[in-house]
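All protein chains of the complex are present and in place, except for one that has been dropped.
Going by the order they are written in, the chains are A and B; count residues from 1 in each one.
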Amino acid sequence: MSEQPTRQWSRRGFLQMVGMGGAAMALAACAVPVAPAPAGQPAAESGQAFLNYWTGWSGFEFDELQKLVDKFNAEHTDQIFVNMTTVFGQYEKVLTAIAGGNPPDVVSAVWLRELVSMAARGGLQPVTQYAEAAAIDGSEYFPQFWDAWWHNEELWGLMVTSNSQVVAYQPALLAEVGADPANPPKSSAELDALAQSLEKMDADGNIERVGLLPAGLTWWGRVFGGSFYDAANQKITANDPKVVAALEWEASFRQRLSPEKVAAFQSGFGDYMSTQNSFFVGKEAMTQVGEWFIQFQKKFAPDLVMEFMPAPYPDGGNDNTTTFDGSVFTIPAGVQAPDASWEFIRWLSEAENMGEFCYNIQNVPPKLAPASEDRFVSDPRFQLAVNLLNGPHAFGPDKMPVNSLLYSRLAEAESAVFNGQMSAQEALDQVASEVQAELDKVLQRG
Amino acid sequence: MAAATKPHTARWDARKTRSLLTGLAFISPAIVGFLLFAAWPILQSFYYSFTDYNIFQPPYWIGLQNYQDLVSDRVYGIALRNTLYMVLIGLPVHLLFDFLMALLLATRIRGLSIYRTIFYLPSITPVVASTIVWLWLFNGQYGVLNEIVGLFGFSKIGWLTDPAFTKPSLIFMGMWFGGNTILIYLAGLRDVPTSLLEAAELDGANALRKTWHVTLPMISPVIFYTLIINVIGYFQYFTEAWVLTATRDGAAGGPLNSMLFYAMYLYQSAFQQFKMGYASAQAWVLFAVVLLATGLLFRFSGWVYYRSEE
Partner (left out) sequence: MHASDTFSTASATGPGRLRSRRNQERLGRALAYLICTLVALAFVFPLYWMVTTALKTDAEIFLVPPSLFPADPQWQNFAASTEYIPFWQYMANTLLICVLAIVGTVTSCSLIAYGFARVRWPGRNGVFIVYLSTIMLPAQVTMIPLYIVFRQIGWIGTIWPLVVPAFFGNALYVFLLRQFFMTIPNELTDAARIDGASELGIFRRIMLPLLKPALATVALFTFVATYRDFLGPLIYLTEQNQWTISLGLKMFQNMYGAQWQLMMAAATLTMIPTVILFFLTQRTFIEGIALTGIKG
């Protein structure tokens, strides 16, 4: 091989590369003084506020929300332009931007369970005075929602969607085992009996169908009448005897069927949002869902008859229990001109706009009037969800600053008990003591 | 290092000054880049590790408290053990596999360019697409892996649901992403002088002896590279496990936290539990461990043969 060609490559190639590098650096240097003006957007007119709104929704939910944002922009020409971006629920983007002094003007990628966590740590601005000025006093909202957004006598944001927790069942399968589809179980004991009668094994003893595989202690703990936090004494009560009973009850389904077989059975569940959803294909006769599941049933199993029941409960438990969570529209700390931010939140919360978005993604509007519109509640299943959320046993997340830790440790405890690693009492004692230690630290340094 | 053996280098002289200035001139982009984009963030995170920093409010000095808390943090211990598992088992398995594949690809077989492309394909697949595909492959019921296992008469495996199988499953999946390492080995193998191999052959060495006595020493610099880089990488193992185990609620780690790795717990501490100070302490402990591990590897790198230091 001759050396000449390579040598030429070297000189020319290297110089070209250095040249390109230099050009790029020059470009970069030019960009320095340029303010981070949003590219590709119409330059803000004088007096027009440019609002960056970060959402956690993506996919079809984002598209539906974009329609609403477009409507807002059309109604606010020359006043406010909302630029919506999704953060895919990636908290680090939101937190980094707030901590870095460059927050979005409105962010809804904040779960209700994190609202107090962020408010108590100074990450959000209260909207109490705005709400007062706009005569929003909560009378239009489901009472539990309105209450859930308050902390330290300040209002920290508003939700425009929400959801419930119910048990879905297939009447046909209940009839098959001789139960009355019109009268689903009311008590835990009845549910146990029904679930057992619905179980089916194949010749090798593998599970073919279950009645129900209850999971999710934050819900069942409430159904059993337990609580996770004593706000008055600032004590984590995850080992409340009623919560322990709920976990033992959840685990009893696995023990009866053998945890290994349940794990093998569950690992064969199809994609949730597909025709292969385990409930649609009859692997689960009953399943835990919310009203949002109706749209998936209509799409993926249009011929299936599906009914909802409130969670059956034991003696001393709560009837008509639902939990709720959801995205809260908030204004981060550090936003310099929150007036426009509030206007966007307020506008979205108008019954008409909220109702439109909720209808398109099949969630419950947090306001009573839109939620009782016919397009929602003509479906008795949706009506049940609305009733539960409007009832006395609708529970939001506890208002304390270490919910993320509590929820992840509860999930871990469930997993350990289901697998027979620990007793429910041991696991929940551990959760209570570990989360309490963390809470004490946060409160102490407050 | 080799320079130290020359007698006149004991004294500081003009030559030494000139070589120092030349060296610094060549690495000046690194120095400038370090000062611009790395130094301050690194110092800040070191400072955070001694504070209670909840991301929104100014850090509050608490001394060594974060480091003390780590000792008694049960879940931190789980994450640490899971990570050591990947470093001690996953890493050797992957490097060995990649090396063997590179050796095979370095032989003369037909359609070589197609094979090489195929082995590199997974490395350029978008993360979100490849992990979803693997989720389906691992699925207990309709997953293809269990179909194959079934062909051999075994019962179905809970690849990602049985805590005993989750980490081996991750290692299995990781073999798919060895494209970069295979490519580096291939480049190294290409440099093994033919004359040396021929000489060994004339001495009657078989393939195994040739590999051991000629090939390995000659490509030891790249093996050393992949070893160091992967030690650093595996201690920070994150993306695949996170995408495979993350739930809608933002929890991750799989059954019984069997797929909760160091960097995942660190992420949860920082961005889900708002404990950036605590996360920083975790990061600096990891830094110390990795620095120690790589330092030892450098210290005992006598087996690495550089032709420029003959």
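Keep in mind that, in the parts below, contacts are C-beta pairs under 8 Å (C-beta built on N, C-alpha and C of every residue); 3 or more make two chains touch, one makes a residue touch a chain.
What you see is a predicted model; the values in this text were computed from it and never measured.
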| item | value |
| --- | --- |
| Touch criterion as defined above, residue of B:33, B:77 or B:92 at the omitted chain | B:33 |
| Touch list for subunit A against the chain that is not drawn | 1, 3, 6-7, 9-11, 13-14, 17-18, 20-21, 24-25, 28, 31-41, 52, 57-62, 83, 85-88, 90, 92-93, 95-97, 99-102, 270-276, 292, 296 |
| Absent chain, residues of subunit B that touch it | 1-3, 16, 19-20, 22-27, 29-30, 32-34, 36-38, 40-42, 44-45, 48-49, 55, 101, 104-130, 132-134, 136-137, 141-142, 144, 147, 176, 180, 183-184, 186-191, 193-195, 197-198, 207, 221-222, 224-225, 228-229, 232, 235-236, 248, 263, 266-267, 270-271, 276, 279-280, 283-284, 286-287, 290-291, 294-295, 298, 306-310 |
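Just so we're on the same page, only the chains that are shown with their structure count from here on.
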| item | value |
| --- | --- |
| Computed distance of Cα centres, subunit B from subunit A, in Å | 34 |
| Touching residues on subunit A, where the partner in the complex is subunit B | 89, 91-92, 95, 98-99, 117-118, 121-123, 260, 263-264, 266-270, 276, 333, 402, 404-405, 407-408, 411-412, 415-416, 419, 421, 430, 434, 438, 441, 445 |
| Complex interface listing, subunit B residues touching subunit A | 52, 54-57, 60, 74-75, 139-142, 156, 158-163, 249-251, 253, 255-257, 267-268, 270-274 |
